[in-house]
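Only a single protein chain was left out; the remaining protein chains are all shown in position.
Here is chain A:
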Amino acid sequence: MDVGFILTNAIVLACIYGTLAIGLSITWSSVGLINLGYGFIFALSGYGAWLASQYISTNGVVVLTAGVLTGALGGLLVCALAFIPIHDKPNFTVRGLIATLAISLIGTQALLYVFGPRSKNLPDIFGFWKINLAGIVLTSDKIGNVVVSIVVVTAVLLWMRSSRRGLEIRAMMMNPHAASIVGIGVRKTGFYVMAITGGLAGLAAVLLSQTYYISPFGGLAPMIKGVSIALCGGLGSVRGAVIAAIILGLNEALTARLLGGQYVLITQFILIILILLVRPRGIAGILDRAREA
């Protein structure tokens, strides 16, 4: 019973944080931007979904779509402000970091100004039911979270594997210089990447809002966890991010159960430091099939 509860919690958290980490990881490896504005996109799409539930419909599909679309818009905004003007100037990594941090700060303050400090909650988009599976009680939001995040992330990854745009993005992830030589427009692809990863952030925001409330600063902790999972998995590797998300989700659920919720970040970072001490390039160092050039 207890084990089942911890396990299901761990899997739910792993799915949500994994979605964020994969988004951050794709952003970093394809456009070379550590997107600190991700927390802002996360909060923004939470509010987008909330507005949709207030003014359009409380239907789960509508709310989820609104969140994803707002996230994609937020991604485009970050791309237009922090990627396009400076991506080919010297020192882009640091400048991009600062620019996205600025977007994050300005954006969250703007959200605070517009929507006020009171946190909002979204309707239960997955309904209200539960099943009892061999003594483990699975509530609707847990099942919905896991299914939706796995389906969407798998769809995104399959799309990246099979389509022409996906080939462009993967080519840019591996060698941006050669990508421009074969005729891939770095700026256009940047917009695609940021819209997709923004959409992933929006998805994670709506899914997490089934557990937590939406607030202007609510994106900060998920973003830190997403960044640390992406780092732990090896920046740029999707499989590494998935494995790291499972490990860290398990750790979070176990710590919350055994020690108490206030110790979660402590054990999280101890674990990350240990992993990076053993494998400085992250977990994906094990999985890297290609020979170094």
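In the analysis below, contacts are C-beta pairs under 8 Å (C-beta built on N, C-alpha and C of every residue); 3 or more make two chains touch, one makes a residue touch a chain; residues count from 1.
Definition applied: contacts and distances are computed from a predicted model.
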As a check of understanding, state which of "ABC transporter ATP-binding protein", "Beta-ketoacyl synthase, N-terminal domain", "Fe-S oxidoreductase" or "SusC/RagA family TonB-linked outer membrane protein" is the UniProt name of the chain not shown.
"ABC transporter ATP-binding protein"
Identify the residue among A:L51, A:L157, A:I184 or A:L276 that touches the chain left out of the display.
A:I184
Residues in chain A touching the chain absent from view:
88-89, 164, 167-168, 170-171, 174-175, 177-187, 289-293
